[in-house]
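The structure that follows is given in the form of structure tokens.
Heads up, one of the protein chains got dropped from this complex, but the rest are sitting where they should.
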Amino acid sequence: MSERVIPPKPLSFPGGIHPAKDGKGLTEHKAVEKAPLLEDYVVLVSQNVGAPPKVTVKKGDAVKKGDILAEAGGFVSAALHSPTSGVITDIGEAPGPMGVNVPAIFIKADGLDEWSDKLPAGLNWREASADELKSRIASSGIVGMGGAAFPTHVKLSPPPDKKIDCVILNGAECEPYLTADHRLMVETPERVLAGAAIMGKILGVENIAIGVELNKPDAIAALEARAQEYGVKIVGLKVQYPQGSEKQLIYAITGRCVPTGGLPMDAGCVVQNVATAAAIYDAVAEGHPLIERVVTITGDIVVNPGNYLVRIGTPVIKLVEWASGVKSEPRKLILGGPMMGFAQKSYNVPVSKNTSGVLLLGGAEIIQYESSSCIRCGMCVRGCPMHLSPGPLSMLIENEKFDLAGQNHVMDCLECGACAYACPAHRPLVQHMRRAKAEIRRAGKK
Amino acid sequence: MGTTILVAILFTGVIALLLGIIIGVVSKLFSVPSDPRVELVLGLLPGANCGGCGKAGCADFAKAVVAGECPPNKCPVSSSEQVSSIARALGIEAGSEFRQKAVVLCGGDVNQMKMLTLYNGVSDCVSASMIGGGPKSCAYGCLGMGSCARSCPFGAIEMINNLAVVHAELCVGCGACVKTCPRNLIKLVPADSEVHIYCSSPVKAPLKRQVCNVPCIGCRKCMKSGEEGQFEVDGFKIKVAYDHQPLPGAEVVDAASCPTGCLLTEKQHLAIERAEKPVVEEEVAS
Amino acid sequence: MSEENKSAIMMPKADDLILSSSPHIHSDVNVRKIMLKVILALVPALIASVIFFGWDAVRVIVITALSAVVAEGLWLWLAKRPLTPLRDLSALLTGLLLAMNLPSNASWWICVVGGFLAIWVGKQVFGGLGHNIFNPALVARVALLIALPAAMTTWTPTGGLLEKNMRLPSGENVSITTVAESEAPAVISCATPLGEAAELKRTPNGAATFAPITEKSDYVKYFLGERLGSLGETSCLALLIGGIALMFMKLIKWQIPIFFIATVAVFTAIVHLCAPAMTPPPLFHLLTGGLLLGAFFMATDMVTSPMTTGGCILFGVGCGVITCVIRIWGGYPEGVSFSILLMNALVPLIDRLFQLRPFGYVRKRA
Partner (left out) sequence: MEGNTNYLEITIGAVLVYNFVLSRFMGVCPFLGVSKRLDTALGMGGAVIFVMAIASFATSLVYQYLTTEIEFLGHHLNLVFLKITLFILIIAALVQIVEVILQKLSPPLYKALGIYLPLITTNCAVMGAASINAQEGRGILAATLFGTFSGIGFALALLIFAGLRERLELSQIPRPFQGMAIALITAGILAMAFLGFSGIC
């Protein structure tokens, strides 16, 4: 790995697809705007993978910006902080990104937006110790901001038997339409680089690389201009979906394969999103917890699509408002990108720590899944970055042969959507895979 | 001529004898101990392989019964006569009889519950529940994709107006449907129970009212009209205490006049769901 | 943001959103487009058949294609299913492919029976497009070949749109100018080059056994299409154009035709070198018969071919070997359809053999 610095040919992985329309042109040149302060915020309690945090405030409490709302409910958990100063009006339920109502904290802003005085002072990361840095990250409630929402400090605490020799930052942003990470890298490359260096320091790793797809030359240039001083390598990657998936990214940059069922640390790597790196820098250097992030609001029917720096807990409808509304009635509201994002049924769903984009699709762009038969063309097989056979698998799942599907490695599916994207029969392949995974997990629990 | 017959018999006989000896030796060498009673019990079982007994199919169950690991009445499908005939054949106790049936504790058909969104995808409850929590407004109600109906080996579940309804007279209580429901709405209840509260949503009443016309709002009217102990409070809703005897009857439903209409007898429930169609089965649940 | 501003912009209404699984965008391919492209790739061969066989070819193509489409529609109607599958054009493609497998003088009822056999027995009883195990067109072709051997192998040199000479088995040339000229179309049974080869094999003459049909000029004729046979067995040139186009559009797995053809070439070359009287040289095998049609259009049918690269190679090699075995030793002069049908049957086993390993797969320790 150590020898590979910006290879002459863009690196990639076997399989994958090239979405014909990437939609990035809508927002990739739009500078990140700071969103205005709102009156009401809805902070979902559980914004991380693992144990939900324990709420420590109660109705009527006054909070300042950055005050703790909920403490980590275990090791694999992340704290929650107030996005602004104001009063807790209620602790109840709000629509969550998965469609069902989830516990949430309602905050009425007082308009002052005062920082809490309990915040820790900024650290000089070059001098601070690794443990100091790590505990700062944990207390700042930082989770993987690319989508998985896995608590960052857990990833940075590998078990002693796993030797980590390489930190990889994911700046691929292979999802069409999304440009939040792109803008972040262009506008504040030093935050990303410093965040990367902090992680390298925590893990004691010299090899730090940021993988960026070649369709973002300005981001690569911005990062490269200052990469030297942070000891970070910038790696240009072939534009190919899903380049930003952990396993594929590791393969593209280091040539290592993460064993099936394993984690990146099994290949000696830690992979973090660039937005997470920036948040780490803020937490360490400024002492600011994770309360805001860059979100792309986009779609062909959005009047003025753009990138906004918004507080966690901002309802999506506000983003639509800032983007000057829509040209025609949207038929689909998607949190995240078009390939892996989740369709929503309410515009009141708030922005979470892992919401990288809000995508509105109009009638003409809606794809219709059909219950047509697999014609065995093999396009899904060619597209699958995990080398599965989604078509035959989906036939097994349709016939509820989940054990056979399991034997055919359905559990290795990333749900990246490359198969369903390519399927000429418009079969809902990803949904089949997810069903099989859910059923197998359920059967395994018994 | 006579000699030919004689020789033929002799010839065939010798070969048969030889083969017989070989078979005998081989079967001694490769003998497998087997219990003929397993076959016997298997023959007496219904052979639906529904798994309601908790064993992997009827053959497995037969083995367990013969081994004395479980009583023959564990088979939910066999009638009591069948169970006693198995017990007689083995000379053991049949075990006390406790029959169950399944009931879907949700009354939210498309008329009562809003279809919030259009759903485009696999027609299966587990799949639908993973996509934004399904198209219906209540996050705890029946998804209406019929996974339970497809899983029923006895065809006892009917999908009416996007709501699963169990036909008690067809249900044998095997429980195959219970595990298919991603919302855990299907409960096994005593076969003689008649009145159910068709709501499983644990949220507060106003939230339920927003999404459904027939939720249990926890008003406790049923508790007041029924006998002590027939109902119990479960969070923000009331549930029938199925282990309490006597179970509430139709008169409780009349007396309570449930304000939302989620307390119903099975007969009434079916009749409501069949509102558009003429109610044909008078003797339902009799 | 002021109130006027707010009212000026259009905000989405809260209801009527669509819920569906990711991904929310899709490539613009669909089954219909794929079928359409394959049909377009078949057009050169269709035109060639019309050039060489004249209006008879048009008649066979139209009747067969039409009956296939009607058969599909009728089945769907009888099964009380929506007629939407008709829109994917797969029935039309099956009909056209079947037409390419019929002789130009096939009577109308053969075409109709073929169309119905292909769609009903070959496809719809299995559950429609995607579920058929065998190539529908080949099911019909083989069924017709077995049931009506005479009708399916009587090649009448009716005139094409071009005035030309067709060669009879004896080697003499019969000049035919136009269709109209031969008032009573006396059925002059002639053999395809492969048939001639089989005929010549009966009187072995060492290395010169196949000399009458393997002259240089013959090869040119074979390549351009001046020979007898089914509609699709004529012009290698037209088939190559279509096949190469398909390969470039990545609509077929290139391994299948390449390995199919290469196997036939290698196999026949070996046999020809060892025993020249056994079989004509490989070039003859490549240019005659239904090899190119089969390799490019029939074996590559997505539904009935393996999904993995390794599987496709094995499939192609298998088709090639069986074709050669039947051509060289078998009772039928042509083995392409049989070989593809047989390999279709083996596809589930091949797929199992070449099951993919997931990315980063490690064998679990026992």
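As written, the chain order gives the labels A, B and C, with residue 1 at the start of each chain.
FYI, a residue touches a chain if its C-beta (ideal position, glycine included) is under 8 Å from a C-beta of that chain, and two chains touch if they have at least 3 such contacts.
Because the structure is a prediction, the values reported are computed rather than measured.
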Shown chains that the omitted chain touches within the full complex: A, B, C
Identified contact with the non-displayed chain, of C:23, C:103, C:128 or C:232: C:128
Of B:27, B:80 or B:184, the residue in touch with the unshown chain: B:27
Which of A:395, A:420 or A:433 contacts the chain that the document leaves out: A:395
Sites on chain A contacted by the missing partner chain, in the whole complex: 373, 395-396, 398-399, 401
Chain B residues touching the omitted chain (full complex): 3-4, 7-8, 11-12, 15-16, 19-20, 22-23, 26-27, 30-32
Touch list for chain C against the chain that is not drawn: 79, 121-122, 124-128, 131, 133-134, 139, 142-143, 146, 322, 325-326, 329-332, 335, 337-339, 341-342, 344-349, 352
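Simple rule for what comes next: only the chains that are shown with their structure count from here on.
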Maximum centroid distance from chain B, chain identifier (CA atoms): C
Winner on C-beta contact pairs when A-B is weighed against A-C: A-C
Chain occupying the middle, per Cα centroid: A
Between chain C and chain B, distance of the C-alpha-averaged centres to the nearest whole Å: 52
Distance between the centres, which are taken as Cα means, of chain B and chain A, whole angstrom: 43
Chain centre separation (chain A, chain C; CA means) in Å: 48
Multi-partner residues of chain B (each touching 2 or more other chains): 116-117, 120-122, 127, 130-132, 134-135
Per-residue multi-chain contacts in chain A, two or more chains: 99, 342-345, 369, 428, 431, 434
Complex interface listing, chain C residues touching chain A: 1, 6, 9-14, 16-31, 33-34, 127-131, 253, 302-305, 307-308, 351, 355-362
Chain A residues touching chain B - in the complex, by the definition given at the top: 93, 98-101, 342-345, 368-369, 371, 398, 428, 431-432, 434-435, 438-439, 442
Residues of chain C defined as touching chain B within the complex: 15-21
